[in-house]
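A single protein chain has been omitted from the complex, and every remaining protein chain is retained in its original position.
Order of writing sets the labels: A, B and C. Residues in every chain begin at 1.
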Amino acid sequence: MDLNLLRKLVRLMDRGELAELEIEDEKQGLRVHLRRFEESSPTSPTVQVLGGGAPMAAAPMAAAPAGGPAVAEPSGPPAGTIEFASPMVGTFYRAASPDSANFTEVGAKVTADSVLCIVEAMKVMNEIKAEMSGEIVEILVENGEPIEFGQPLFLIKKA
Amino acid sequence: MDLNLLRKLVRLMDRGELAELEIEDEKQGLRVHLRRFEESSPTSPTVQVLGGGAPMAAAPMAAAPAGGPAVAEPSGPPAGTIEFASPMVGTFYRAASPDSANFTEVGAKVTADSVLCIVEAMKVMNEIKAEMSGEIVEILVENGEPIEFGQPLFLIKKA
Amino acid sequence: MFRRVLIANRGEIAQRILRACKELDIETVVVYSEGDKDALYLRHANEAICIGPASSARSYLDVPAIISAAEIADVEAIVPGYGFLAENAHFAEVCRSCNIKFVGPAPETIAAVGHKARARAMAIRAGVPVVPGSDGAVETEVEALRWAKSIGYPVMIKAASGGGGRGMRIARNDPSLVNGFHAARSEAEACFGDSTVYIEKFVENPRHVEVQILGDQHGNIIHLGERDCSVQRRHQKLVEESPSPSVDPVLREAMGKAAVAIAKESNYYNAGTVEFLLDADKNFYFIEVNARIQVEHTVTEMVTGVDLIQAQLKIASGEPLELKQEDVEMRGHAIEVRINAEDPERDFQPSPGKIGLFAAPGGPGIRWDSHAYGGYSVPPHYDSMIGKLLAHRKDRESARRTMLRALDEFVVEGIKTTIPLHSRILAHSDFRAGIHDTGFVERYFAAARPVIRGGS
Partner (left out) sequence: MFRRVLIANRGEIAQRILRACKELDIETVVVYSEGDKDALYLRHANEAICIGPASSARSYLDVPAIISAAEIADVEAIVPGYGFLAENAHFAEVCRSCNIKFVGPAPETIAAVGHKARARAMAIRAGVPVVPGSDGAVETEVEALRWAKSIGYPVMIKAASGGGGRGMRIARNDPSLVNGFHAARSEAEACFGDSTVYIEKFVENPRHVEVQILGDQHGNIIHLGERDCSVQRRHQKLVEESPSPSVDPVLREAMGKAAVAIAKESNYYNAGTVEFLLDADKNFYFIEVNARIQVEHTVTEMVTGVDLIQAQLKIASGEPLELKQEDVEMRGHAIEVRINAEDPERDFQPSPGKIGLFAAPGGPGIRWDSHAYGGYSVPPHYDSMIGKLLAHRKDRESARRTMLRALDEFVVEGIKTTIPLHSRILAHSDFRAGIHDTGFVERYFAAARPVIRGGS
């Protein structure tokens, strides 16, 4: 049982305001069912895990990577906006340090020189600039999240 | 377990204002069911996605009947004629013996009972009858030639 | 060696024979039905002859059509593979009368070993244990009790005309024997119009272990160790391996000697298999002789390094065996799984159709025997097996792991296959421990079967 995975799933539910999440991964012999309290009571998600449906700890092989099945690719950005993709693989930070203010927020106007975020790669903090003028419509990744090359970070409505 | 895929799905739900999302990808052995908190909007559509390309969606029942696809047949006989195919594998003879006259010739009229040729198989001389009325337009194989099952032997213009 | 032979089969075994012939520099003529006319392996033969429509009865089982093809193609021998006409003594006889070599045993041998009672008698003459039994009709309760006492419980009461499990009763003591005797007789009368029953020792939780033999036309016979085929579903083998996890060198030698003794008794030549049941106490009992190459010959090829199809061809052409018994060495461990176009989720119903994306496994330790490829249409007319996947590694656990990773990387779209079932079988703790018996699949994977039933 991978607790890390569960933590990530719960975080995902929180961010996506999910009430319920069910996953069955036959290859991993894994079934996960998570349900959160309905709106009113705020915290403590109820977690129910049904592990190892398969006879043995089945071959520890895994599921689809990014760029796998066609269903994985959601339709593309909403009309009038463009996805701002990460120019490198690394860790995404919204601020220069834990104490600093975020570089940008939803609704903020940005110009070509505006720093949008930092991507840390090999201990180097790379400031990522907007390189266009526009307005931040959505921030697609969480502070501290690992990101791939080419992964969309922001939705920007171009000026 | 592909967290990226899940993240994208949650974002998709968010954008599309989906309350619930279910995916079954048999190829990946993966089933995902996500449900979001009911929001004020009364009509939350239940969306069910059956994904993974079209592997099992495509009905796995064989198409090709015994005769095989018609397209495989090269161009086909000239208009108004039909190909008379060998009902067995063997050796084709135009006459009952080297001294006898041929059973038929180009231009001859035949009826259902007319013997067209002999196919020798396992030392047995099988008389092959026309089983239709018509006129011999062309003889497609040579005397003494080995022939396959289904090989066209004559072109006949049906009466 | 033959200059030119005819391959009287289809699918993976036709492909397998083609490969052996090419490596021996033998010209090949392959016959095919209209149902197989687009198969890629036909391209690899020197000649391909259509012998009939898709129906097996009018093509691959049609003796005159095949002999006629052999005559017009002017071949010296016919290679039958398995299934179809491979164990048909009449066909072997016709080949002989047409002066065409049949790549298999003599017709007399096929007939003898194919007859259950004669084969059993042969085994007894050869001093090989058979499942103890009454060897004939048991008429009365008293007789039944006498036989049960001499054989020892548990015993099985079987209808002489029976089949498919009907008219069969297991008895573990005298009262259940008496009840079972009458019940079996009534059922046999009702089902088959013949109340005759006989009594046999009931072998509990047996393993299916078979010995590969090779005999030439000069009286030399050797064995190439055993295969374990205990992973079966309704007597259909699903997974085979060599060596058997239940057989040690002493038992191997005993079973090998028994197999060779039976083969000698029947003047056997060709590749062949002697099948045994192995009980929990490592007693083995002769079941039958398969007078042909078998689907699972491949696992023996991997561990011994002997090409059995090439060996068959050499034997049929009159060459003496290249190996003596002491030259046979088993190296490593091989596991084979049968990839069938079937849906294990729906009672294994056939799943013919066009294959889309297709990527067979490869890499170290993997062998793949198949005629399938992306774009191939699995015809609905024949056996559903589309290939055999083998893993050969230095020991059983390594072979099992290699097989699991191979199954995991196998991509077949468009049809259902037994691939996911095999992943579950190989991951099962009983299989891993090598303690599974012939009831293993029904016991643990039955649930996967009748989820949805068709209309009938």
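Here is the rule we go by: contacts are C-beta pairs under 8 Å (C-beta built on N, C-alpha and C of every residue); 3 or more make two chains touch, one makes a residue touch a chain.
All of these numbers come straight from a predicted model, not from anything done at the bench.
Displayed chains that the missing chain touches over the full complex: A, C (touch as defined at the top). When the full complex is taken into account, the listed residue touching the unshown chain is C:R331, out of C:R3, C:H90, C:H115 or C:R331. Per the touch definition above, the residue from C:G127, C:G152, C:G219 or C:G305 contacting the chain not shown is C:G305.
Touching the chain that is not shown, out of C:I51, C:A126 or C:A360: C:A360 (per the contact rule at the top).
Within chain A, the residues in touch with the undisplayed chain are 59-62, 64-68, 88-91, 120-122, 124, 146-151.
Interface residues of chain C with the unshown chain, by the touch rule above, are 15-16, 18-20, 22-23, 25, 40-41, 43-44, 298, 301, 305, 307, 331-332, 357-360, 362-370, 373-375, 394, 398, 401-402, 404-405, 408-409, 411.
The rule we apply is simple: only the chains that are shown with their structure count from here on.
Put simply, the chain farthest from chain C by mean CA position is A. Rounded to whole angstrom, the centroid-to-centroid distance between chain A and chain B, based on C-alpha atoms, equals 48 Å.
Centre-to-centre, using mean CA coordinates, chain B is 31 Å away from chain C.
Shown for chain A are the residues in touch with two or more other chains, namely 26-27.
Contact with two or more other chains is made by residues 420 of chain C.
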